[in-house]
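The other protein chains are all here in position, but one chain of the complex has been omitted.
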Amino acid sequence: MTNAIRVLIWNEGRHERDTGTIRAIYPDGMHGAIAAGLREVDETRFQIGTATLDEPEHGLGTERLAATNVLVWWGHNAHNEVADEIVERVRRRVLEGMGLIVLHSGHHSKIFKALMGTTCDLKWRVAGDKERLWVVAPGHPIVEGIGEYIELPDEEMYGEHFDIPEPETLVFVSWFSGGEIFRSGCCYGRGAGKIFYFRPGHETFPTYFNPDVRRVIANAVRWAAPVARPNRVFGNVKPLETLPARAPA
Amino acid sequence: MTNAIRVLIWNEGRHERDTGTIRAIYPDGMHGAIAAGLREVDETRFQIGTATLDEPEHGLGTERLAATNVLVWWGHNAHNEVADEIVERVRRRVLEGMGLIVLHSGHHSKIFKALMGTTCDLKWRVAGDKERLWVVAPGHPIVEGIGEYIELPDEEMYGEHFDIPEPETLVFVSWFSGGEIFRSGCCYGRGAGKIFYFRPGHETFPTYFNPDVRRVIANAVRWAAPVARPNRVFGNVKPLETLPARAPA
Amino acid sequence: MTNAIRVLIWNEGRHERDTGTIRAIYPDGMHGAIAAGLREVDETRFQIGTATLDEPEHGLGTERLAATNVLVWWGHNAHNEVADEIVERVRRRVLEGMGLIVLHSGHHSKIFKALMGTTCDLKWRVAGDKERLWVVAPGHPIVEGIGEYIELPDEEMYGEHFDIPEPETLVFVSWFSGGEIFRSGCCYGRGAGKIFYFRPGHETFPTYFNPDVRRVIANAVRWAAPVARPNRVFGNVKPLETLPARAPA
Partner (left out) sequence: MTNAIRVLIWNEGRHERDTGTIRAIYPDGMHGAIAAGLREVDETRFQIGTATLDEPEHGLGTERLAATNVLVWWGHNAHNEVADEIVERVRRRVLEGMGLIVLHSGHHSKIFKALMGTTCDLKWRVAGDKERLWVVAPGHPIVEGIGEYIELPDEEMYGEHFDIPEPETLVFVSWFSGGEIFRSGCCYGRGAGKIFYFRPGHETFPTYFNPDVRRVIANAVRWAAPVARPNRVFGNVKPLETLPARAPA
């Protein structure tokens, strides 16, 4: 199975533990629903693991990260509890080539802000807005199998300005019934790694059971998988060419 | 007045001539309203001329184009009446450095399609939708003086997919009350010329009297003004360097 | 073999027919060498056909194009002999999603210029410059298996300014021993189609036998393969939402 992608789904994991109404929606945790979605879309290609905040090293030990091709990240209330050294460890792995899929409230995670360089602030409202994610990059592999838009009957609203660097490729733009728009599917490269931010997924809605949302996440994992190449070389180097000596000025 | 920008506002000019209700909105033509808007925003900087389809050479003679820094384009029903050789003349001037501001239904003009390479097709609906143009490029000179969004109470809807190349900079995204979004402010470079597509301006609405719309057009003209540089050199050239002879293989 | 990519390699095919020294390098035509390269890199995935200028309809009949996933294009002296209606046929297929790989002197082909909207002019020199194509997009699938650079001991020089739209992703930049640089690997989207321009391949050098060049072309074909999605809808549409009636002004 040489073509397999090793995916690690990281979840804060507190909402489902602490709040009954959320546990009722996600009895296996949001990571469990996301993992089930990956399997549903592509039964054979993904080797899936999960990790949560309260595990030792947040489940993100050095060896485990080294063996991960693509990391999926969902966090919300406990961003500050993620240890700085582990954030830096994840960042180094992304720069080496590991893919990173940042979901919803992960926009304020330490890892996303460190890789973006901006505040990643935005507008928000939890009022059951309808969201419609319009495809604006029709040839992109992340929208394979997706129609003109994805409709979510109830979601948290996120609105502009979203304080991110201009996406290298903008894949989705959301319409919200309350009057806002949002750049909701954004591709970036950082080092040898590829990053996709995908907006939907507030914990009080069953968004990660939506077939289109599941397909987008699976497509994004395949898109973000690392490319096999030799390590890049940095530092002091010798010339590759010897130009003729120039006459003194 | 060395810093002046010579602007030529081109308008099809048929709706205002042929339809009383449109003439009532734009008694001086849409070009007249756009010209008045430029003067309102910056009284001293613009040297403004206008041209319309039914003038000889559509008002786009070689000398006139050669003396134009930025061309503003509004067309709708008569795109096919614009002569191909004049379209090619305009295209050459853009590639040489002349700025081009394409407004609203100009998305289907020959000149815009030739410069984009795509169909520039889109969805549309004339039903008095509310439009709200959200700024997504907060540091761009085209949004100087503009708040978080521009609101237009009645406009034609344009929806995605808008079949254009990915904008080099996306400045505005529109929300429409009927459920659609649209990339409504798009920057491109072609040759040495800069192009801005700006969505609003259906002929049955007084959009070109809106102060924010006027400011955006004025800002866009300043942004698109040519940059003084020597002509680019193409074709067969001699080496700039003489590398040492390589030993025969 | 559901995952197969149907590749059509189009070659002008005149140099190899008319010039003995070139025929000696490419006895099976440049299209033959390119086809052999694809098979060498990935024996099972590509279903390869070839077509040349002097076939009926240049080998680009409607049905054949409809059955093509990715078209590879090499042309040089006879760009003007390619019929306009066939260029338009190819363009429509690209906008529908067919991938297009444009090689070397194909920069001046009608199809590339039509899709770019610019002159695609450049500087050039046939003097056996050394070329070194540096990777600047280390995580891009087109550079899978490629080191820091590709070195070609003898190639035609192409220099800036290359009159193309700014690439959506710039993958390679070439260094030439005579003192020039060139954006030599450029990705674009047009409609639902993906386009890759790749510089190397002058007919007097055995460039399409170079293993790295072959790998890049194979990677590019995989990257440019269409994404399965419903057709985009354009034109007049009904609202998706019914907002409350607004009070008259």
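We just call them A, B and C in the order they show up, numbering each chain from 1.
FYI, a contact is a pair of C-beta atoms (placed from the backbone, for glycine too) under 8 Å apart; a residue touches a chain by one contact, two chains touch by 3 or more.
Quick caveat: nothing in here was measured; it's all calculated off a predicted structure.
Asks: Out of C:V70, C:A137, C:A192 or C:A224, which touches the unshown chain?
Replies: C:A137
Asks: Spell out, residue by residue, where the missing chain touches subunit C.
Replies: 132, 134-138, 148, 159-162, 166, 169-170, 173-176, 179-181, 183, 241-244
Asks: May I ask you to list the residues on subunit B that touch the chain which is not drawn?
Replies: Output for subunit B: 97, 130, 132, 137-141, 143-148, 168-169, 177, 189, 191-194, 226-230, 232-233, 240-241.
Asks: For subunit A, which residues reach the chain that was dropped from this view?
Replies: On the subunit A side, contact with the omitted chain comes from 91, 95, 114-119, 121-125, 127, 129-130, 153, 157, 159, 161, 163, 165-166, 168, 177-180, 188-191, 232-241, 243, 246, 249.
The definition used in the following text is that only the chains that are shown with their structure count from here on.
Asks: Which one of the chains is closest to the middle, using the mean of its C-alpha atoms?
Replies: C
Asks: Give the label of the chain whose average Cα location is farthest from that of subunit A.
Replies: B
Asks: Approximately how many whole Å separate the CA-defined centres of subunit A and subunit C?
Replies: Distance between chain centres, rounded to whole Å: 31 Å.
Asks: Can you work out the whole-Å distance between the CA centroids of subunit B and subunit C?
Replies: The computed centroid separation for subunit B versus subunit C comes out at 30 Å.
Asks: Which residue numbers or ranges of subunit B touch two or more of the other chains?
Replies: Each of 159, 161, 166, 179-180, 241, 243 in subunit B touches at least two other chains.
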